[in-house]
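Below, a portion of the complex is reproduced, with chain positions unchanged.
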Amino acid sequence: VDLEVTHWWTSGGEANAVSKLADAWNATGNKWIDGAIAGGGDTARPIMISRILGGDPMDAFQFNHGRQAEELIQAGLLLDLTDVAEANHWKDIVQPSSLLDACTYEGKIYCAPINIHSWQWMWLNNKVYEDLGLPVPTNWNEFVDTADEVAAAGKIPLAMGGQPWQQAGAFNVLATAIAGQDAYLAVNRDKDESVAGGPEFAKVFEAAAQARELSQGSNVQDWNQATNMVITGDAAAQIMGDWAQGEFALAGKTAGTDYTCLPGLGLNAILDAGGDAFYFPAQDDPETTAAQKELAALLLQPETQVAFNAAKGSLPIRGDVDMGTVNDCTKKGLELLASGNVMPAGTTLLSPDTNQQVNDLLTEFWASDMAPADAQARYAEIIASAD
Amino acid sequence: MLAPNTSVSIRDLTLQFGAVQVLQTLNLDIRDGEFLVLLGSSGCGKSTLLNCIAGLLEPTDGQIFIKGRNVTWLEPSERGIGMVFQSYALYPQMTVRGNLSFGLRNARVPKAEIESRVARAAKVLQIEPLLDRKPAALSGGQRQRVAIGRALVRDVDVFLFDEPLSNLDAKLRADLRVELKRLHHSLDNTMIYVTHDQVEAMTLADRIAIMRNGRIMQLGTPDEIYNRPQNRYVADFIGSPSMNFVEGHLERGTFHGADLQLALDGYRFGAPQVADRPAIIGIRPEHVATGPLVDSAPIRGEVTAELVEPMGSDTLVWAQLAGKPFRIRMDGQARVSPGDRLPIGIDPAKASLFDAKTEERL
Amino acid sequence: MAVTHPAEVAAPDAARVRRPSRLLRNIPAKIASIPMVLIALVIFVGCTAWTVFYSFTKSGMLPRLQFVGLDQYDRLWSTPKWWTSIENLAIYGVLSMILTMALGFFLATLLDRKVRGEDVFRTIFLYPFALSFIVTGLAWQWILNPEFGIQAVVRSLGWEGFSFDPLHSRELVIYGILIAGIWQGTGLVMCIMLAGLRGIDEDIWKAARVDGIPTWKTYTHVVIPMMRPVFVTTLVLVASGVIKLYDLVKAQTDGGPGGASEVPAKYVMDSMFGAQNLGQGFAASTMMLLSVVIILIPWAYLEFGGKKRG
Amino acid sequence: MAEPATLGTVAAVDAIKERTGGVGYLEGPRGGRPRRVLTAHNVVLYGTLLVIAAYFLLPLWVMLVTSFKTMDEIRQGNIFAPPTEFTIFPWIKAWAQACTGINCDGLSRGFWNSVYILVPSVVVSIAVASVSGYTLANWRFKGSEAIFTILILGAFIPYQVMIYPIAILLGKVGLFGSLWGLVVVHTIFGMPLNVLLFRNYFSSVPEELFKAARVDGAGFWGIFFRIMLPMSLPIFVVSMIIQITGIWNDFLFGVIYTSNERYPMTVQLNNIVNSVQGTKEYNVNMAATLLTGLVPLAVYFASGKLFVRGIAAGAVKG
């Protein structure tokens, strides 16, 4: 059966990962019709939603894990995967279980989680520091201390793409690392504006202002262009999720020797377990429905998980697979995962609407000379009105 | 019931564009085979009336009959009319032949029949050599002939012309006028012809209807219209240069006014008895006798020439009578200079008399 | 004034025919206008009404009939991004209208001076119109890129201090977009203006020459005022493009840097599809529509409603 | 004919002719004013034109030269300089090899999809718009002016506003996702401008022509097809150019209202340009962009003159 799958994974590492899924699906005698839309979720989402609304949905689509699909579920537009989940014991194998919770609505399961992504990483180019005769920083503070020398050598200390989600993401990473997990959850989960406006977050905003200084001069848009600056040594570091590792891998770099990764910026080693999931719009054709369920099951198979996550640089959603020859950074991630140093990701906690507002604020903050205090005040306001 | 020999009858025709009343309960009967000219100044509703007859405009009220059939709500093509427009309105992308046969093809007339009719029309109009040209390759006169031909082939009862000659130059206009007249003689169709050119109206018409503000002011033969205008408007409108008017009043059969005393013995009154009243007398410039003829005129006077316009065949003299301009038309050979005193003579039999208030003919 | 009747005017009882039903006249014309009427009423009016209606609801990813009154509007007008958007639209709109019209008219007058190679110049000025905004945005993003583009080239020629980087400056970014917008839109304006200029009576030019009016003054005092309808047409055309400005921004800056080049249409898109807050998007688009309607209705009435034949 | 021109001249001329040996000229200038090519006026005029032409050509030039450069040269070089190592590899890659997701067949797939979408969309949208314009110009009915005003106002409605409701409507009538659904969408959004053009054009056709055809028994369609259509080439050209470029360049509707296997070329272009794999391959992007723009550009270059004429006929009057 031909299944059309829409996603926005079009960077080198991502496309490589998708092809693993496609290969696996094609190997079952079905056909994967790739519906990649470049340009990120904002370009792809209207297409997905309007096609579902118009009654000509694709067979499966990728969404960020979280509350994005809630309304589609409410409207009965998505396929109920509960039977697949039960048959394949998803409850037992998916780890952390919060991932499956995010797929669950009123007791039924509507999505197949595919990977775990964590934002909480900073990537550093070892060679830049070696050339300057400096030790590679092991946490944010050291990084900031050495930044002047890096800048003096004509390198950009911190690479940063121009898109709002990158800037907001980096901020959240700083928040967890500097203000700590509790404060982070108080703000993002409990929507406590007093914390958002409080002294811990004031420090976060100060740090963000510093990061803003350090990222002056990186005139790139896409995250992977920023990553590429680190890979080529034009920049020393980047705060970016683990998907950046796919780019390093594709460029033939080795973790530990060529680049260093610092989970939780080396201050507060923790992962936020967000990730991607596949949703399956409800279809009339029973044959298609059966195939959709087959695909859902396939996505969680250990072999698929290994192949996909190795290519994408993300972590598998089941603890029972052996990633085999994983590199340094993946190992660090797996360890954190195993030790339960996990917290829910911001996208799963906040509504897209609030996320958008936060993104708007932070991108403005990042590109202007807005005072940290002003930004914090507006941030607290957004949190206060979040739903 | 309609009179048996009427071709087109119009009953109480009224037409409004929004608030503007363009035609006002108009009645008109046109005889079979008659050449009727609708004459009037610009905007008086001539084209509107013609378009109503053609079915191109829907009247607000009233009825239209053609050959005894009530056609008020029929399509233009079902009325048995053909129409010729000022701008020719030829279909630019079709050849002359295509233009002529378009209506017939629409009516699904058999091929052979179309051909013979086109050939006949082309012969009558002498446009046979042009049949395969496009309108762009024709002169104005040729175009207008094709436009007439388009009505001709359709074998219609009534021809409608909307100022067909006014886009042509003077010479061509004169020629085509004569041809039209010949055509009418040979076809014997009813023709309704709109123009604002008096010469065309006078030369072509069996009868002329003078229109003003959506009403018919007078309907009559050219001779009647010219010599016995029913009201001052018609009198003024017809004739170039226009009629001279002298204001005054009637007193027991004599007209008194501005240096002029006119015993109206020779004048045929429209109404049997005319009471004394303010009146206007009108006299055409060419009816003012000059030179040797003055002596035989019943009334004589003298004016001073102010301006002389030699027009080749005639000479027009502008003079003054009681402070109002007074025009005299003289022979082309006449030699008059501005400032000359001119003896003139007036024959009441050739004058028109109007009531000063109603402006109707007395 | 008595209307003269010929003697044989018939009795008024001659068969009268009643006016047939108006609905049944010109059936083919009525059938043929069905698509147009449907598009106008169902799509343009209907969809707009639908949008306005849902702007009073709390619709998220999907339309949802949960009324919240004017909440969406309150939120809209208290969002800094919206303010930035309309500010940008105002700057871009006013400048692009003025500049495309001025440049378009200027080019048209140059070409109207019987220049050699008019065809070539006209094609050069017009071709950008054939390219989509996406292409336009990308091309200009590339040219204005400080690392490869104009700035780099000028610096490499020796002017080290030269700085021209509008796309990465919050203050200048909208002007960077403007450069691209003008590049794309001027050609069409020029074409229309040229057509308008060619439509002006030769005799007016002659009269002005006889009066001793210099050429430039003839343009400013006589020709431009005469071209009012042409200017109106182009203005409408340019304005309708300005309101919809989206693709260009999306391709050139994606609203950046830091949201400094946001525009209303993008705000609508971001709200509807990024934030999955349809209600907010609908409120924003309703505001856009409202402003258009306020500007346009009187104009449309004057231009099209008043007179009978175009 | 004996020299009629001399009939009117005064004797003085003959005297001059005698004196000057048969030439009747007096002193002073004669004939046309002498013309110099390099006047200040011309320098300014052509100078200005050339400078502005440079501004307009700059992007095209940059795209062209970039698309023929290697990435190395782009990185070090001047974007305005012509390529030193000429390569057509970027074009090949853009056409046949560039990747989107896992499909690596470049623009080639999208090209035929675009053609497949373009033809019916252009035909239907122009057919509907021309008939509508014709109705508005020649067969007015009650409320036709209001409909027209609505259509014109429709030109100002941002597309985004209508994406949802149209998607729902198309879903309801079962056209969503089909080629015909997309055709309907293009027809809708092409309406305002094209109806305006056609209405203005048909209004400028003399009304008498229309009347003559009615007297000749032609009906609504007869007049349209046999009288109006053959006369309206210029406006059809304009409308076609506008629709071809608009539909060809469309991204949003193409991607929303069709499904994967029918994605037009612009979607592929967007994918190629926005899928950054490693560094941005500017040369491939430029080649892809130029390839995508080729069709509308060709249309413009081929019919520029007709376009101007048509614009004059359709757009200028309000």
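Letters are used for the chains, namely A, B, C and D, taken in the order the chains are written, and counting of residues starts over at 1 for each.
Here is the rule we use: a contact is a pair of C-beta atoms (placed from the backbone, for glycine too) under 8 Å apart; a residue touches a chain by one contact, two chains touch by 3 or more.
All values reported here derive from a predicted model rather than from experimental measurement.
Asker: I see a single representative of every chain type. Please write out the full complex as a formula like label plus count.
Answerer: Summing over the structure file, the composition is A x1, B x2, C x1, D x1.
Rule of thumb we're sticking to: only the chains that are shown with their structure count from here on.
Asker: Please give the pair of chains with the highest number of C-beta contact pairs.
Answerer: Top-ranked chain pair by contacting C-beta pairs: C-D.
Asker: Average the C-alpha coordinates of each chain, average all protein C-alpha coordinates together, and give the chain whose average is closest to the overall one.
Answerer: C
Asker: With chain centres taken as the means of their Cα atoms, state the distance from chain B to chain C in Å.
Answerer: 52
Asker: Averaging only over C-alpha atoms, locate the centres of chain A and chain D and give their separation in whole Å.
Answerer: Going by mean C-alpha positions, chain A sits 44 Å from chain D.
Asker: Could you pull out the residues of chain C that touch at least 2 other chains?
Answerer: Residues 269, 272 of chain C each touch two or more of the other chains.
Asker: Counting only residues that touch at least 2 other chains, which ones in chain D make the list?
Answerer: Touching at least two other chains: 163-164, 270, 273.
Asker: If every chain is a node and every touching pair an edge, decide which shape results: line, ring, star, complete or other.
Answerer: other
Asker: With touch defined as at the top, which chains are paired up in contact here?
Answerer: The complete list of chain pairs in contact reads A-C, A-D, B-C, B-D, C-D.
Asker: Show which residues of chain B lie in contact with chain C when the two form their complex.
Answerer: Counting only chain B, the residues touching chain C are 1-3, 6, 9, 11-12, 26-27, 29, 63, 65, 70, 72-73, 215-220, 230-231, 358-360.
Asker: In their shared complex, at which residues does chain D touch chain B?
Answerer: Interface residues on chain D, with respect to chain B: 206, 208-209, 211-218, 222, 226-227, 230-231.
Asker: Spell out the part of chain A that touches chain D in their complex, as residue ranges.
Answerer: For this pair, the touching residues of chain A are 4, 6-7, 9-12, 15, 18-19, 22, 33-40, 43, 46-47, 50-51, 53-56, 58, 222, 224-225, 228, 247, 250-251.
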